[in-house]
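With one protein chain held back, the other chains of the complex are shown just where they sit.
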Amino acid sequence: MGNIFGHLFRITTFGESHGGGVGVVIDGCPPLLEITPAEIQQELDRRRPGQSKITTPRKEADSCEILSGVFEGKTLGTSITILVKNQDTRPQDYDEMAVKYRPSHADATYDAKYGIRNWQGGGRSSARETIGRVAAGAIAKKILKQIAKTEIIGYVKRIKDLEGVVDPNTVTMEQVESNIVRCPDLECADRMIELIEEVRRQGDSIGGVVECVARNIPPGLGEPVFDKLEADLAKGVMSLPASKGFEIGSGFAGTLLTGSEHNDEFYTDAEGHIRTVTNRSGGIQGGISNGENIIIRVAFKPTATIRKEQRTVTREGEATTLAAKGRHDPCVLPRAVPMVEAMVALVLCDHLLRQQGQCGTLKFEVAHGK
Amino acid sequence: MGNIFGHLFRITTFGESHGGGVGVVIDGCPPLLEITPAEIQQELDRRRPGQSKITTPRKEADSCEILSGVFEGKTLGTSITILVKNQDTRPQDYDEMAVKYRPSHADATYDAKYGIRNWQGGGRSSARETIGRVAAGAIAKKILKQIAKTEIIGYVKRIKDLEGVVDPNTVTMEQVESNIVRCPDLECADRMIELIEEVRRQGDSIGGVVECVARNIPPGLGEPVFDKLEADLAKGVMSLPASKGFEIGSGFAGTLLTGSEHNDEFYTDAEGHIRTVTNRSGGIQGGISNGENIIIRVAFKPTATIRKEQRTVTREGEATTLAAKGRHDPCVLPRAVPMVEAMVALVLCDHLLRQQGQCGTLKFEVAHGK
Amino acid sequence: MGNIFGHLFRITTFGESHGGGVGVVIDGCPPLLEITPAEIQQELDRRRPGQSKITTPRKEADSCEILSGVFEGKTLGTSITILVKNQDTRPQDYDEMAVKYRPSHADATYDAKYGIRNWQGGGRSSARETIGRVAAGAIAKKILKQIAKTEIIGYVKRIKDLEGVVDPNTVTMEQVESNIVRCPDLECADRMIELIEEVRRQGDSIGGVVECVARNIPPGLGEPVFDKLEADLAKGVMSLPASKGFEIGSGFAGTLLTGSEHNDEFYTDAEGHIRTVTNRSGGIQGGISNGENIIIRVAFKPTATIRKEQRTVTREGEATTLAAKGRHDPCVLPRAVPMVEAMVALVLCDHLLRQQGQCGTLKFEVAHGK
Partner (left out) sequence: MGNIFGHLFRITTFGESHGGGVGVVIDGCPPLLEITPAEIQQELDRRRPGQSKITTPRKEADSCEILSGVFEGKTLGTSITILVKNQDTRPQDYDEMAVKYRPSHADATYDAKYGIRNWQGGGRSSARETIGRVAAGAIAKKILKQIAKTEIIGYVKRIKDLEGVVDPNTVTMEQVESNIVRCPDLECADRMIELIEEVRRQGDSIGGVVECVARNIPPGLGEPVFDKLEADLAKGVMSLPASKGFEIGSGFAGTLLTGSEHNDEFYTDAEGHIRTVTNRSGGIQGGISNGENIIIRVAFKPTATIRKEQRTVTREGEATTLAAKGRHDPCVLPRAVPMVEAMVALVLCDHLLRQQGQCGTLKFEVAHGK
């Protein structure tokens, strides 16, 4: 269970690290949307291993193929299937992991749950699963852009204790993509890259924080009670590998303010739109978007698989040590940026269609008694 | 949409602050569980308004009535309906809010979404909705306790900048309930209570952090990919009113460590169970419980509705000010504790049944070729 | 499980025959729809026991109360809760059924499934559960009528071997409601009523066929693959108590034709709409509505609970006999008519919102490159 995400814009990802390939089935995409494999590939290339000197050297072109759902360059409305074949697999790198559990990885828990595990590349727990998310996210982004000019921009806010200075209200995709660590604070980006390289040399790993902003969000997205917009965003990003924390707007820091300091006072802008003076709510109030920028942060732990030797046990429980082979990222943050963007896009697109389904045209037709 | 939570143990909450009442329908509860209204009432009393001098003075007994699903003291397996009637409603307190938007509240976004809003007590956005969650959570807790001796204990970890010292591995429910702010660090609890009373006198509000531990969790709960256990926990608590952030295990602080510092090394304990030396994972690895204590933290912002005057606009967008009437909590944290526990219980109980459905008896029968 | 129906227009029914009451939570209703308790009551009165000499004499006013979701006569967009309290319960009528299984009833299977059963009135298996469906159906009908002028009219087509002559394309609700058996063929209706009265005197029961037509259906409702419109209609009506068969359009009889006889040829009508000459498809092709009238038939078996003595066993498996007490319908068909209409309305309304969510405004906006 658990391979399906979304309610109206609903995706099913599939595949494993080692095997025929990975991909996604997208159910509920509006018809007549123009989409090319190149637009999807562009996002996959940002997620791709081997994209720079600070990522895993595994060589995967991650070329996507659209199996169904697009005809003469347009979506059909029926389900879309996207497949990415695996190429550079090295099962032998995982021989030792067949018997030894990697600390803080999914090896032991998969065995506990299922009594069996595909130790070649981690099977379904591999981060290659996120290829399907990023491919579907590319389509979700396109829909949001077409309907509402929505922009979703993620970036590395912090690596370990190196924190960039970034204004989420003005940051551009060009700034993010201007460097391999995806931090728009260029001076800080250089220091982050240095740190990651140093950590890699030590056979160790580090983590950090990705921030993501969504701009031009129609007010009214999100549902009362359980499917609040921030709840679905939290679920989306907390289902990404290695994520340990989530914040919306003021987040944990906001708990240090009083209500009178924290509340976002309302005013009416020049165009007659009701706006807030500040945005500690992070664009969501009562679970529903208010039209201000949605701003979230996600904490990613240091990569679990490291070359440094660690104490662990075998499947049978005998004490041993493990110094992981295989090709792993010393820091997942640069590649996590497109993943976070994809999850944000999937959640927003789903809620856009849900809002249209329940309140769209109906709201006004019914209101005017037609 | 959005009033339903869970997959196998699935609840639908219903009702509004002002109207016939609130409650919950629970679908998928195992049969033959002994449950009394008193056990449910006990949890509702921890959530109830007017329970102490630091909560809202609204007087609601919140007496629950089991409409269906329990027969001669035992669950029937068919759906359970629990109803709590509203009593102490004062719609007149909300007259001003019919036309003015409360800053950082759901008033404006409900209007944006639906074009209409029940301004009496906030309608469906009222925290009274959580009565249904807490009632259902009481049953989920009982199931978890019966099956696995699971204990779920929440407590106030921090109020504004006052942080208690609490060991999640040993804290008891008695310690939590020993004081009205629900902080097991008694010295700190006294200062928290003082601070809340002072803030209330100023017509202001404050927030903080609830921490929650779940002990005696069977390994194997949670699903790969989207329905990771931490993802469903994040969604559950981020759907609570006023929540702004979520952490599991090391959370945001864990991003300051290297992988070799952060990883939880394995060992085998005296009873032959595979355990981890540390628990920075917070009891979950790869989205699946590993048998260690599950530890989460939730940030709650200061209550949005305050007596202090704030700038805002009317429904028509005209600038005005609002000093809220009505009876509100100066700090939601003490009453949020049972809500967080309930959401944790609901998620764990759902995943317990899911695990039993997919892997329970079948796992072994199939394995042994029967 | 299983108490929830629909995807965007989603209902949860609750309650039991004997206990606090029964009702429904409706999730996803469009906002600003004008609805009165009287409109809902009108449908409930058609389903109500004791409505005529040929139904069960149980006296239930079945007065509905709207607990939430409607404000100043309009839907809020948030969930709607409707409660009907039970009044004329006689648990003592069921004493014998506490130990003896009624043949062809749910007594034995509930025990087999859950190991426990509420024998008072059948608990959740009681047909009183359908009150929630009919109440929600009244709202679904109103939405369909407002948006598309859709009319949904069910009627008794056959009682045992007495079959009425009815034209689904022109039948009116007035004709249906002109007699207590709800068969628009008045001459046949008289004979049906006589037959039911005779069967009741014998302590026996009979069944028959309900036909239902939905007129003014927008083309494009329904989904490819699993959620075909006829598949969801089939599920909806086959979940009604006592239903044993389902047909759409030509149904079983259509299998006696060749393709060239059966196919509905296309033509363009005076207004330029693409229409079909015949309607053996029953308004649905490839799982999607084509704008022609949707016509279905549902077979209902004779009521299982009868006064005639039958052989059965006790819970412990000992042979015994049972001549049922309690108040039961000699024929469920007249009261099944509003239930079938409700299920058809719920399915169509759900698919209307789904279609609007995926293809509504988007289809054209995207098509025109906006």
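Order of writing sets the chain letters: A, B and C. Residues in each chain are counted from 1.
The definition used in the following text is that a residue touches a chain if its C-beta (ideal position, glycine included) is under 8 Å from a C-beta of that chain, and two chains touch if they have at least 3 such contacts.
Please read all numbers here as calculations on a predicted model, not as lab measurements.
Asks: Omitted chain: which shown chains does it touch?
Replies: A, B, C
Asks: Could you tell which one of B:99, B:147 or B:256 touches the chain left off the display?
Replies: Reading the full complex, the residue touching the unseen chain is B:147.
Asks: Which is it among C:17, C:41, C:120 or C:205 that touches the chain not included here?
Replies: Only one of C:17, C:41, C:120 or C:205 touches the chain omitted from view, namely C:205.
Asks: Using the touch definition from the top, which of B:61, B:180, B:256 or B:359 touches the missing chain?
Replies: B:359
Asks: Across the whole complex, list the residues on chain A that are touched by the chain not included here.
Replies: 1-4, 8, 10, 12, 14-16, 19-22, 25, 27-28, 31-32, 65-69, 71, 74-79, 81, 83, 110, 113-118, 123-124
Asks: Tell me, which residues in chain C touch the chain that this view leaves out?
Replies: Touch with the absent chain occurs at residues 1-5, 7, 13, 101, 103-110, 112-115, 124-125, 129, 158, 160-161, 199, 204-209, 219-228, 230-236, 238-239, 241, 243-252, 254-268, 272, 274, 276-277, 280-282, 284-291, 299-304, 306, 308, 310-313, 317-319, 354-355, 358-359, 363-364, 367.
Asks: Touching residues of chain B against the unshown chain: what are they?
Replies: Residues 7-8, 28-33, 77-79, 143, 146-147, 224-225, 353-354, 356-363, 365-367, 370 of chain B touch the chain absent from view.
Convention: only the chains that are shown with their structure count from here on.
Asks: Tell me which chain's centre, taken as the mean of its C-alpha atoms, is farthest from chain C.
Replies: A
Asks: If you average the CA atoms of chain A and of chain C, how many Å lie between those two points?
Replies: 44
Asks: In angstrom, rounded to a whole number, how far apart do the mean CA points of chain A and chain B lie?
Replies: The separation of the two C-alpha centroids amounts to 26 Å.
Asks: What parts of chain C, by residue number, touch at least two of the other chains?
Replies: 8, 28, 31-32, 77-79
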